[in-house]
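== chain A ==
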Amino acid sequence: MMAQTQIQTDTTPVLEVRGMTQQFGGLRAVSDFNVKLMPGELTGLIGPNGAGKTTVFNLVSGFYQPTVGEIFINGQPTAGLKPHKVTSLGVARTFQNIRLWNDMTVLDNIRVAQHYWLNYGFFSSVFRTKQYKQREAQISEEAYELLEVFDLMQFADEFPKNLPYGTQRKLEIARALSTHPKLLLLDEPAAGLNSADAKDLIRLVRWIHEKFDVTIWMIEHHMDVMMELCEQIKVIDFGETIAEGDPEEIRNHPAVITAYLGDDNI
Partner candidate 1 sequence: ADTIKIGFNIPMTGDIPEVGEGSKNAAEMYLADINGAGGVEVGGKKYMLEFVYMDNESKAESAVTAALKLIEQEEVVAIIGPNSSKQAVPGGGTANDNRVPMISPWSTNPNTTLDRPWVFRAAFLDPFQGPVAANFAAKKYNAKTAAVLFDISNDYSVGLAEAFKAAWDAKGLGPVVAYESHGTKDQDFSAQLTTIIKANPDFIFVPDNYNQVALIIPQARDLGYKGPFMGGDAWGTPDLVKLCGEECYGQYFSTHYAAAGATGATKVFIDRYKAKYGAEPADYAALTWDSIGLLVEGIKNAGKVEKNPRKMRQAIRDGLAAIKSFDGITGSSKFDEQGDPIKCAVVVKVANDGSFQFEESVCPE
Partner candidate 2 sequence: MLLQVENLEVKYGNIQALHGISFHVNEGEIVTLIGANGAGKTTSLYTITRLPPPEAPRVVGGDIKFMGESILKTRPSDVVKKLHLALSPEGRRIFGNLTVMENLKLATYAREKGADLDSEYERIFELFPRLKERRNQRSESLSGGEQQMLAVGRALMTGCKILLLDEPSMGLAPVLKYELFRKLKQLNEEGMTILLVEQNANLALHLAHRGYVLDTGNIVAEGTSEELLGNPEVKKAYLGG
């Protein structure tokens, strides 16, 4: 079954970031960033363009190594780990602009994302050892299960590039989940969706959050989505945290209004 079975002692945070700073040449994209996510939280990260949100995600998912500071996934430090290692520690993410494997079937997209627990190598793949057969069976089983619950079954043999935009977003999330994450990072999942699709997305994310009991951290510029979904929202600007709190507080936080929300009469 998908749902993580082992119980998480609520004392160890799923993600802990201490004093993280990222420098790009002269530019400090993230500075002294701290966060602590407990199991089961659904938190938001917002901020003006170029505030450093995506960079934070890149750092957490191991794509960049922080210039300063340290990151812990379930208490384990990720310093010096390559992204695929970080992923197998239980971090999965989607991308600001969709990055699916467009010439592989939907099914394969899901299957390949389970590399982290492959326990066979080249030779057993050629000689089709018992080990190989077992693991492939498990992988297929899980993959189909995922497609089932995301009702993507009918697309199993389609190519992602031929799917509607909304469905692609959905598939990307499904792929992320097939790595058994404890922490799921969503980078602007609603970008390019119209209001109707956005509504579906909200439902989807909620549902995932319950069904897979996974900690979710998302970036989004659709305020209505954020306000509806997140229990906690963190606001950063120029890489620094300027506010933190539940949607209500954020909505009325003066700094956030000036820096981010703005006024909507045009």
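Keep in mind that, in the parts below, a residue touches a chain if its C-beta (ideal position, glycine included) is under 8 Å from a C-beta of that chain, and two chains touch if they have at least 3 such contacts; residues count from 1.
Criterion applied: all candidates are chains of the complex that A comes from, given by their letters.
These numbers come from a predicted model, not from an experiment.
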Options 1 or 2 - which one, within this complex, touches chain A: 2
Contact footprint of candidate 2 on chain A as seen in their complex: 24, 27, 46-51, 54, 96-97, 164-166, 188, 191-199, 221, 223, 258-266
